[in-house]
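So that we are looking at the same thing, I have put the structure below in structure tokens.
A protein chain is absent from this complex, but the other protein chains hold their places.
Up next, chain A:
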Amino acid sequence: MTNPPIIETHGLTKRFTVKRQEVAAVTDLSISVQPGELVAFLGPNGAGKSTSLRMLTTLIPPTAGDARVVGHDIRTEAAEVRARIGYVGQLTSGSFAQRVGDELLSQGAFYGMRRADAVRRADELVESLGLTAIRSRSVQQLSGGQKRRLDIALGLMHAPPLLFLDEPSTGLDPQSRANLWEHILRLREEHGTTVFVTTHYLEEADRYAERVLVMDQGRVIADDTAPALKSTLAGDVLTFGFGSADEASAALAVLARVTGREATLDESGRATTTVPDGDALLPVVIRALDDAGLAVRTATGVPPTLDDVFLALTGRSLREADRTADAGTGDDAEHTEPAAEAATNLQEASR
């Protein structure tokens, strides 16, 4: 604990009243983020990620609790907070009537940049986010991915010390997603920027975030590095295939004895179990099975994903959680659907 935290919240809570019913969007959010950290909020639709960000960026006042962002109170010193943060919202930042280049210059002016600096910075961002060809087009004419890249360019214009991004990579192709992260990581490297991002993409949280806050139903239910979350909350899945169903059944007892965990047959009749430290156990188990006269034909050890973590924490996979969220409330389902789909594909791909 050397620096004062750049974000500190105590019991931050937001309730909305929709048709006389209270919706607890965020409940009792208490977190502390150090300068320079890269934090990801991971959770299904409706978990309260956007609402949390909207409170921290002074867009909406909390129902209860308080927060200091870059040293200033979000309720009483909103202007001070705004001067020190950047924000890429979940929707489109560029006005449809404006041209791409014009929006970048306006954004620079809004943040007090000198025109020459703004022009230089805009050139740089346009170039590296692949917006050069569409610079003088109006936002309305852009494709979804191009709009999103403009949003990101707008958020990066003034290189703020603290940057919030709400599902920045939704709707981006893999190439653009990689470019986006390259930008974010470079910004951090050059300026020590603190990055607070929400995401639907497990892979993204896993790969880039140093710290993952898992959010569900308005509450943060886990807060750690991705590897730590995976090793403490989920385990490696070991799966063994045999020549016959009898052998597979007989293997269950051996597996349970060696690993101390329950073993089951999966849908293709293979024996499977979930263990911590699977890399080390895999050869041990194979030897034990051999000794028992059971010939192992195939053996796989699959490390856990953050979805397994989510499953372990909530009893549902992120994908299921998304589906129930979309069916339950008619909130921003229209906008978040592509994200949900993409997340689903990813989870399927990672299986």
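Just so we're on the same page, a residue touches a chain if its C-beta (ideal position, glycine included) is under 8 Å from a C-beta of that chain, and two chains touch if they have at least 3 such contacts; residues count from 1.
Here is the rule we go by: contacts and distances are computed from a predicted model.
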UniProt protein name of the chain not shown, from "Transport permease protein", "Formate dehydrogenase gamma subunit", "MoxR-like ATPase" or "Lactate utilization protein": "Transport permease protein"
Contact residue for the chain not shown (choose from A:27, A:52 or A:93): A:93
Sole contact to the chain not displayed, among A:108, A:171 or A:278: A:108
In chain A, positions touching the absent partner: 54, 57-60, 79-80, 82-85, 87, 89-99, 102, 106-113, 117-118, 120-121, 124, 128, 138, 154, 157-161, 186, 190-191
